[in-house]
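One protein chain omitted, others in place.
As written, the chain order gives the labels A, B and C, with residue 1 at the start of each chain.
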Amino acid sequence: MFDPKKEKEILIALKKGRSHLNNVINMVEQGEYCIDILQQNLAVIGLLRSANEKLLSRHLNSCFASAMKGANRKRKQEMIDEILQINKISK
Amino acid sequence: MFDPKKEKEILIALKKGRSHLNNVINMVEQGEYCIDILQQNLAVIGLLRSANEKLLSRHLNSCFASAMKGANRKRKQEMIDEILQINKISK
Amino acid sequence: MFDPKKEKEILIALKKGRSHLNNVINMVEQGEYCIDILQQNLAVIGLLRSANEKLLSRHLNSCFASAMKGANRKRKQEMIDEILQINKISK
Partner (left out) sequence: MFDPKKEKEILIALKKGRSHLNNVINMVEQGEYCIDILQQNLAVIGLLRSANEKLLSRHLNSCFASAMKGANRKRKQEMIDEILQINKISK
(Lines give C-alpha, C1' and ligand atoms only; values in the text may rest on other atoms or scores of the structure.)
Protein backbone atom coordinates (compact mmCIF):
# COMPACT_ATOMS: atom_id res chain seq x y z
CA MET A 1 0.00 0.00 0.00
CA PHE A 2 1.05 3.59 -0.54
CA ASP A 3 2.23 5.83 2.25
CA PRO A 4 -0.89 7.96 3.15
CA LYS A 5 1.32 10.97 3.96
CA LYS A 6 2.83 10.97 0.45
CA GLU A 7 -0.60 10.53 -1.11
CA LYS A 8 -1.83 13.56 0.80
CA GLU A 9 1.10 15.67 -0.43
CA ILE A 10 0.42 14.65 -4.04
CA LEU A 11 -3.27 15.54 -3.69
CA ILE A 12 -2.45 18.88 -2.06
CA ALA A 13 -0.20 19.87 -5.00
CA LEU A 14 -2.80 18.75 -7.57
CA LYS A 15 -5.73 20.46 -5.85
CA LYS A 16 -3.73 23.66 -5.39
CA GLY A 17 -3.00 23.43 -9.13
CA ARG A 18 -6.72 23.04 -9.88
CA SER A 19 -7.63 26.01 -7.73
CA HIS A 20 -4.99 28.19 -9.45
CA LEU A 21 -6.16 26.92 -12.84
CA ASN A 22 -9.74 28.02 -12.04
CA ASN A 23 -8.28 31.43 -11.34
CA VAL A 24 -6.38 31.43 -14.66
CA ILE A 25 -9.65 30.63 -16.49
CA ASN A 26 -11.38 33.54 -14.70
CA MET A 27 -8.53 35.86 -15.63
CA VAL A 28 -8.92 34.98 -19.32
CA GLU A 29 -12.71 35.42 -19.17
CA GLN A 30 -12.30 38.82 -17.55
CA GLY A 31 -9.77 39.98 -20.16
CA GLU A 32 -6.86 40.48 -17.76
CA TYR A 33 -3.34 41.29 -18.98
CA CYS A 34 -1.85 38.36 -20.96
CA ILE A 35 1.50 38.44 -19.16
CA ASP A 36 -0.22 38.18 -15.76
CA ILE A 37 -2.23 35.20 -17.03
CA LEU A 38 0.91 33.57 -18.48
CA GLN A 39 2.69 33.89 -15.14
CA GLN A 40 -0.23 32.38 -13.21
CA ASN A 41 -0.47 29.54 -15.72
CA LEU A 42 3.27 28.88 -15.34
CA ALA A 43 2.65 28.65 -11.58
CA VAL A 44 0.01 25.96 -12.23
CA ILE A 45 2.49 24.05 -14.43
CA GLY A 46 5.02 24.30 -11.58
CA LEU A 47 2.53 22.74 -9.15
CA LEU A 48 1.70 19.89 -11.53
CA ARG A 49 5.40 19.21 -12.08
CA SER A 50 5.93 19.12 -8.35
CA ALA A 51 3.07 16.56 -8.12
CA ASN A 52 4.81 14.53 -10.85
CA GLU A 53 8.08 14.50 -8.91
CA LYS A 54 6.24 13.19 -5.86
CA LEU A 55 4.42 10.57 -7.97
CA LEU A 56 7.71 9.40 -9.48
CA SER A 57 9.33 9.25 -6.05
CA ARG A 58 6.42 7.19 -4.69
CA HIS A 59 6.55 4.88 -7.69
CA LEU A 60 10.31 4.28 -7.52
CA ASN A 61 10.09 3.58 -3.80
CA SER A 62 7.10 1.19 -4.03
CA CYS A 63 5.97 -0.80 -7.13
CA PHE A 64 9.23 -0.21 -8.98
CA ALA A 65 11.49 -1.24 -6.07
CA SER A 66 9.41 -4.41 -5.49
CA ALA A 67 9.52 -5.42 -9.15
CA MET A 68 13.28 -4.87 -9.36
CA LYS A 69 13.80 -7.30 -6.46
CA GLY A 70 11.68 -9.95 -8.20
CA ALA A 71 12.75 -12.63 -10.65
CA ASN A 72 10.51 -11.59 -13.56
CA ARG A 73 13.01 -10.19 -16.08
CA LYS A 74 10.37 -9.12 -18.57
CA ARG A 75 8.49 -7.14 -15.91
CA LYS A 76 11.72 -5.46 -14.76
CA GLN A 77 12.51 -4.41 -18.33
CA GLU A 78 9.00 -3.02 -18.77
CA MET A 79 9.33 -0.95 -15.60
CA ILE A 80 12.67 0.47 -16.67
CA ASP A 81 11.21 1.33 -20.08
CA GLU A 82 8.30 3.13 -18.39
CA ILE A 83 10.72 5.36 -16.48
CA LEU A 84 12.63 6.16 -19.67
CA GLN A 85 9.43 6.99 -21.52
CA ILE A 86 8.19 9.27 -18.73
CA ASN A 87 11.58 11.01 -18.69
CA LYS A 88 11.42 11.48 -22.46
CA ILE A 89 7.95 13.01 -22.65
CA SER A 90 8.37 15.16 -19.53
CA LYS A 91 10.89 17.45 -21.27
CA MET B 1 -9.82 44.34 -28.06
CA PHE B 2 -8.78 40.72 -28.27
CA ASP B 3 -9.80 38.49 -31.15
CA PRO B 4 -12.78 36.47 -29.74
CA LYS B 5 -11.74 33.39 -31.77
CA LYS B 6 -8.29 33.32 -30.12
CA GLU B 7 -9.83 33.83 -26.69
CA LYS B 8 -12.11 30.86 -27.30
CA GLU B 9 -9.14 28.65 -28.28
CA ILE B 10 -7.26 29.66 -25.12
CA LEU B 11 -10.30 28.88 -22.95
CA ILE B 12 -10.84 25.52 -24.68
CA ALA B 13 -7.24 24.45 -23.93
CA LEU B 14 -7.47 25.62 -20.30
CA LYS B 15 -10.86 23.99 -19.67
CA LYS B 16 -9.75 20.73 -21.27
CA GLY B 17 -6.72 20.92 -18.95
CA ARG B 18 -9.02 21.41 -15.94
CA SER B 19 -11.21 18.48 -16.94
CA HIS B 20 -8.13 16.21 -17.34
CA LEU B 21 -6.76 17.49 -14.04
CA ASN B 22 -10.00 16.49 -12.28
CA ASN B 23 -9.47 13.05 -13.73
CA VAL B 24 -5.85 12.97 -12.47
CA ILE B 25 -7.08 13.82 -8.96
CA ASN B 26 -9.64 10.99 -9.14
CA MET B 27 -6.95 8.57 -10.29
CA VAL B 28 -4.79 9.43 -7.25
CA GLU B 29 -7.75 9.09 -4.88
CA GLN B 30 -8.62 5.70 -6.34
CA GLY B 31 -5.04 4.45 -6.02
CA GLU B 32 -4.42 3.90 -9.74
CA TYR B 33 -1.00 2.97 -11.14
CA CYS B 34 1.51 5.85 -10.66
CA ILE B 35 2.85 5.68 -14.22
CA ASP B 36 -0.67 6.03 -15.66
CA ILE B 37 -1.28 9.04 -13.40
CA LEU B 38 2.08 10.58 -14.39
CA GLN B 39 1.22 10.25 -18.08
CA GLN B 40 -2.20 11.85 -17.62
CA ASN B 41 -0.64 14.66 -15.60
CA LEU B 42 1.94 15.25 -18.35
CA ALA B 43 -0.99 15.54 -20.78
CA VAL B 44 -2.49 18.28 -18.56
CA ILE B 45 0.87 20.10 -18.56
CA GLY B 46 0.90 19.82 -22.38
CA LEU B 47 -2.53 21.47 -22.58
CA LEU B 48 -1.50 24.30 -20.27
CA ARG B 49 1.65 24.89 -22.30
CA SER B 50 -0.39 25.00 -25.45
CA ALA B 51 -2.63 27.63 -23.77
CA ASN B 52 0.53 29.58 -22.89
CA GLU B 53 1.72 29.56 -26.49
CA LYS B 54 -1.64 30.93 -27.60
CA LEU B 55 -1.54 33.60 -24.84
CA LEU B 56 1.96 34.66 -25.87
CA SER B 57 0.94 34.79 -29.52
CA ARG B 58 -2.09 36.95 -28.66
CA HIS B 59 0.03 39.22 -26.51
CA LEU B 60 2.77 39.73 -29.12
CA ASN B 61 0.17 40.47 -31.79
CA SER B 62 -1.85 42.93 -29.67
CA CYS B 63 -0.64 44.94 -26.62
CA PHE B 64 3.02 44.23 -27.36
CA ALA B 65 2.84 45.23 -31.04
CA SER B 66 0.98 48.45 -30.14
CA ALA B 67 3.47 49.42 -27.46
CA MET B 68 6.44 48.78 -29.76
CA LYS B 69 5.00 51.21 -32.32
CA GLY B 70 4.59 53.90 -29.67
CA ALA B 71 7.08 56.52 -28.54
CA ASN B 72 7.27 55.52 -24.87
CA ARG B 73 10.79 54.03 -24.58
CA LYS B 74 10.40 53.02 -20.94
CA ARG B 75 7.17 51.12 -21.72
CA LYS B 76 8.82 49.37 -24.67
CA GLN B 77 11.73 48.26 -22.50
CA GLU B 78 9.34 46.95 -19.84
CA MET B 79 7.45 44.91 -22.42
CA ILE B 80 10.65 43.39 -23.80
CA ASP B 81 11.76 42.54 -20.26
CA GLU B 82 8.41 40.83 -19.60
CA ILE B 83 8.93 38.56 -22.62
CA LEU B 84 12.45 37.69 -21.45
CA GLN B 85 11.22 36.91 -17.95
CA ILE B 86 8.39 34.68 -19.23
CA ASN B 87 10.88 32.86 -21.45
CA LYS B 88 13.22 32.37 -18.48
CA ILE B 89 10.67 30.92 -16.06
CA SER B 90 8.90 28.80 -18.69
CA LYS B 91 11.87 26.40 -18.97
CA MET C 1 25.69 47.04 -34.36
CA PHE C 2 25.61 44.73 -31.37
CA ASP C 3 26.80 45.74 -27.95
CA PRO C 4 30.35 44.21 -27.69
CA LYS C 5 29.88 43.57 -23.94
CA LYS C 6 26.79 41.42 -24.58
CA GLU C 7 28.54 39.56 -27.37
CA LYS C 8 31.41 38.77 -25.02
CA GLU C 9 29.01 37.38 -22.40
CA ILE C 10 27.32 35.18 -25.01
CA LEU C 11 30.69 33.84 -26.20
CA ILE C 12 31.86 33.21 -22.62
CA ALA C 13 28.77 31.07 -21.90
CA LEU C 14 29.13 29.14 -25.17
CA LYS C 15 32.87 28.53 -24.78
CA LYS C 16 32.43 27.45 -21.16
CA GLY C 17 29.75 25.05 -22.48
CA ARG C 18 32.19 23.68 -25.07
CA SER C 19 34.92 23.19 -22.49
CA HIS C 20 32.49 21.32 -20.18
CA LEU C 21 31.25 19.28 -23.14
CA ASN C 22 34.81 18.18 -23.91
CA ASN C 23 35.00 17.02 -20.33
CA VAL C 24 31.70 15.10 -20.68
CA ILE C 25 33.09 13.32 -23.77
CA ASN C 26 36.25 12.37 -21.83
CA MET C 27 34.14 11.06 -18.97
CA VAL C 28 32.21 8.77 -21.34
CA GLU C 29 35.43 7.55 -22.99
CA GLN C 30 36.94 6.76 -19.60
CA GLY C 31 33.85 4.84 -18.46
CA GLU C 32 32.96 7.12 -15.55
CA TYR C 33 29.74 6.72 -13.56
CA CYS C 34 26.65 7.49 -15.73
CA ILE C 35 24.99 9.69 -13.12
CA ASP C 36 28.12 11.87 -12.83
CA ILE C 37 28.20 12.20 -16.63
CA LEU C 38 24.47 13.02 -16.74
CA GLN C 39 24.94 15.79 -14.17
CA GLN C 40 27.87 17.31 -16.07
CA ASN C 41 25.91 17.15 -19.31
CA LEU C 42 22.95 18.89 -17.63
CA ALA C 43 25.41 21.63 -16.59
CA VAL C 44 26.41 22.06 -20.26
CA ILE C 45 22.72 22.32 -21.24
CA GLY C 46 22.31 24.98 -18.52
CA LEU C 47 25.16 27.03 -20.01
CA LEU C 48 23.72 26.79 -23.53
CA ARG C 49 20.31 27.83 -22.26
CA SER C 50 21.87 30.79 -20.52
CA ALA C 51 23.55 31.74 -23.84
CA ASN C 52 20.13 31.47 -25.52
CA GLU C 53 18.56 33.83 -22.99
CA LYS C 54 21.31 36.37 -23.68
CA LEU C 55 20.87 35.93 -27.45
CA LEU C 56 17.12 36.44 -27.17
CA SER C 57 17.64 39.51 -25.00
CA ARG C 58 20.10 40.98 -27.52
CA HIS C 59 17.73 40.22 -30.39
CA LEU C 60 14.66 41.78 -28.73
CA ASN C 61 16.64 44.89 -27.85
CA SER C 62 18.22 45.35 -31.29
CA CYS C 63 16.89 43.98 -34.65
CA PHE C 64 13.48 43.19 -33.21
CA ALA C 65 12.97 46.58 -31.56
CA SER C 66 14.04 48.37 -34.79
CA ALA C 67 11.71 46.33 -36.97
CA MET C 68 8.76 46.91 -34.64
CA LYS C 69 9.23 50.68 -34.94
CA GLY C 70 9.25 50.43 -38.75
CA ALA C 71 6.32 50.59 -41.16
CA ASN C 72 6.82 47.17 -42.78
CA ARG C 73 3.86 45.18 -41.43
CA LYS C 74 4.91 41.93 -43.10
CA ARG C 75 8.40 42.15 -41.56
CA LYS C 76 6.92 42.85 -38.12
CA GLN C 77 4.65 39.82 -38.38
CA GLU C 78 7.60 37.64 -39.42
CA MET C 79 9.63 38.78 -36.43
CA ILE C 80 6.79 38.07 -34.02
CA ASP C 81 6.35 34.62 -35.57
CA GLU C 82 10.09 33.93 -35.13
CA ILE C 83 9.81 34.66 -31.39
CA LEU C 84 6.80 32.35 -31.09
CA GLN C 85 8.58 29.58 -32.96
CA ILE C 86 11.71 29.88 -30.79
CA ASN C 87 9.52 29.78 -27.69
CA LYS C 88 7.75 26.67 -28.99
CA ILE C 89 10.85 24.62 -29.80
CA SER C 90 12.79 25.72 -26.71
CA LYS C 91 10.50 23.69 -24.38
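The criterion applied here is as follows: a contact is a pair of C-beta atoms (placed from the backbone, for glycine too) under 8 Å apart; a residue touches a chain by one contact, two chains touch by 3 or more.
Quantities reported herein were computed from a predicted structural model and do not represent experimental measurements.
Chemist: Going by the touch rule at the top, give the shown chains the omitted chain contacts.
Modeler: Checking the complete complex, the chain left out touches A, C.
Chemist: Please output the residues of chain C touching the missing chain, sorted low to high.
Modeler: Considering the whole complex, chain C reaches the absent chain at 2, 7, 10-11, 14-15, 17-18, 21-22, 24-25, 28-29, 31, 33-35, 37-39, 41-42, 44-45, 48-49, 51-52, 55-56, 58-59, 62-63, 82, 86, 89-90.
Chemist: Residue-wise, where is chain A in contact with the chain that is not depicted?
Modeler: 49, 53, 56-57, 60-61, 65, 68-69, 76, 80, 83-84, 87-88, 90-91
Simple rule for what comes next: only the chains that are shown with their structure count from here on.
Chemist: Hey, what chains does chain B share as contacts with chain C?
Modeler: none
Chemist: Can you pull out the residues of chain A that are in contact with at least two other chains?
Modeler: none
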